[in-house]
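A single protein chain has been omitted from the complex, and every remaining protein chain is retained in its original position.
Then we have chain A:
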């Protein structure tokens, strides 16, 4: 953590802010930048970055919170599995509070379902090995940051010959949804603050087609406040120069080609598929499914389950929020019907959701 402190230096932050202010001093319009990663959203709120920036720069949040973009059908399916007697649901913590159509994993746990929060999918593999009489289903949710670890868990389960470890797979990829958003005529994004950890896996070059096809500047940016300010400054400069390139602010972690080992693991276990994004809809080729070679670990293929009819909550604007079209404060449910204690939509549930961040850290 000592290293992180250097990226929170108040004097450097002040200097960077002065630079940004100078950049846009004569800019007549508003530059809209979208961050596509939940951790960036949290960082912006946690460090109070939004109200430090000049008014010509508008930051909006995109669909980068893995919990938020997971469709309600997936939550319902997880709930249905959790209700089966021998099933243990293993999951990262965020997922347990997500409301499905009529229940959530947390509520099922209170009614006796076995839900185990793990910190690594390998813990779930160990859980399965230790409890051969149980069926352990891991909730495979998240982008390329987490997907390789789940791929690794499947390979490991195969190596150990486990017959009771399964993954309910809803992994998603970047940057396909960014292209989908950019081609939405209602949405005007002048530049993307590209994800940090996702990019560590897929590499900065992965955004090149996006930048070239849509003429939109992309800057891979770290999570620390100085990273964020530098990322904004680089994007603003591209806008002012009329450039649309991929630049990498986070070079200390992200390489142009990414992490070859993680990519190979992903390719071994998963293949691209069409997938639904909560609030956005189907985006072709934006998801990952388990390859046939590993079908024995695919919960959906191996364990049939009856799932209730999905029912989205009326009035919830999560879809529009995930697309950056409206902010949480535009939603009539925000802070009234929808609070962290009683979340209606996914953006309020996840600690990295835009509504949760606005609720927790927003200053007005």
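In this section, a contact is a pair of C-beta atoms (placed from the backbone, for glycine too) under 8 Å apart; a residue touches a chain by one contact, two chains touch by 3 or more; residues count from 1.
In the analysis below, contacts and distances are computed from a predicted model.
**Student:** Absent chain per UniProt: "ABC transporter ATP-binding protein", "Hydrogenase expression/formation protein HypE", "Phosphate transport system permease protein" or "TonB-dependent receptor"?
**Tutor:** Per the UniProt record, the undisplayed chain of the complex is "Hydrogenase expression/formation protein HypE".
**Student:** Using the document's definition of touch, tell me which of A:117, A:155 or A:253 contacts the absent chain.
**Tutor:** Only one listed residue reaches the unshown chain, and that is A:117.
**Student:** Looking at the full complex, which residue from A:22, A:261 or A:360 touches the chain that isn't shown here?
**Tutor:** Of the candidates A:22, A:261 or A:360, A:360 is in touch with the missing chain.
**Student:** Which residue from A:92, A:207 or A:334 sits in contact with the chain not drawn here?
**Tutor:** Considering all chains, including the one not shown, the answer is A:92.
**Student:** For a quick check of understanding: of A:146, A:199 or A:233, which residue touches the chain that isn't displayed?
**Tutor:** Of the candidates A:146, A:199 or A:233, A:146 is in touch with the missing chain.
**Student:** What is the set of chain A residues that contact the non-displayed chain in the whole complex?
**Tutor:** 1-2, 4, 8-10, 13-14, 17, 38-39, 42, 45-52, 66-67, 92-97, 117, 119, 141-143, 145-146, 197, 225-226, 229, 339-341, 350-352, 359-363
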